[in-house]
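Every protein chain except one is present and positioned as in the full complex.
Right, subunit A next:
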């Protein structure tokens, strides 16, 4: 409930971030009367003015019975004394504890803020690294282009070799075929010639040739004997 009554952004120009809370509250004397009252009476009555006013007011209230003294007065006096004793004795401890709680809250918020800042800074560094990587993109594409060119070249040469081998095989076949044909023709012709020659040798010719050979052999043996 307390927070909703605080007016935020009441002026046109809204200050963001909000201004920090004031360190100390308004000055209050004796815990009850704001300092402004004393300052208000100071020019006319000096330092003791408000105290005289308070005493006079108190005496007037008591004497005219506007404030009656009964059992409640005693109770109020006891309660007030206990409260004042408690505040005087434990006030600073409670204040330190509350300050510590506040400090923890602020530290947590600060930690969150620092965490966010650190995350954003690492993100920025990574972004810069990515930008640096982008510069190397052209080299990547050049390497890829070289690879592809080499692949194409290899493939082309392989196919060239295949073509050459195939053509050579066909030509070798033709050459072997021709050689074989010529060989067969040669053999056949030799056989035919021999057959005809053997057929053409008549028995008369055979006797004559044998007699001639015997005569030649005798002559040769004679010449050999003469030489030896």
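Note that in this section a contact is a pair of C-beta atoms (placed from the backbone, for glycine too) under 8 Å apart; a residue touches a chain by one contact, two chains touch by 3 or more; residues count from 1.
The rule we apply is simple: contacts and distances are computed from a predicted model.
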Original post:
Unshown chain, UniProt name, "Transmembrane emp24 domain-containing protein 7", "Radial spoke head 14 homolog", "Guanine nucleotide-binding protein subunit beta-5a" or "ATPK synthase"?
Top reply: "ATPK synthase"
Original post:
For the full complex, which residue in A:99, A:153 or A:166 touches the chain that was left out?
Top reply: A:99
Original post:
Out of A:47, A:68 or A:134, which is the one that touches the chain we can't see?
Top reply: A:68
Subject >> Of A:31, A:136 or A:203, the residue in touch with the unshown chain >> reply: A:31
**OP:** Just the residue numbers, please: which parts of subunit A touch the chain that's not shown?
**Re:** 2, 5-7, 20-26, 28, 31-32, 34, 65-68, 70-72, 76, 87, 91, 95, 99, 102
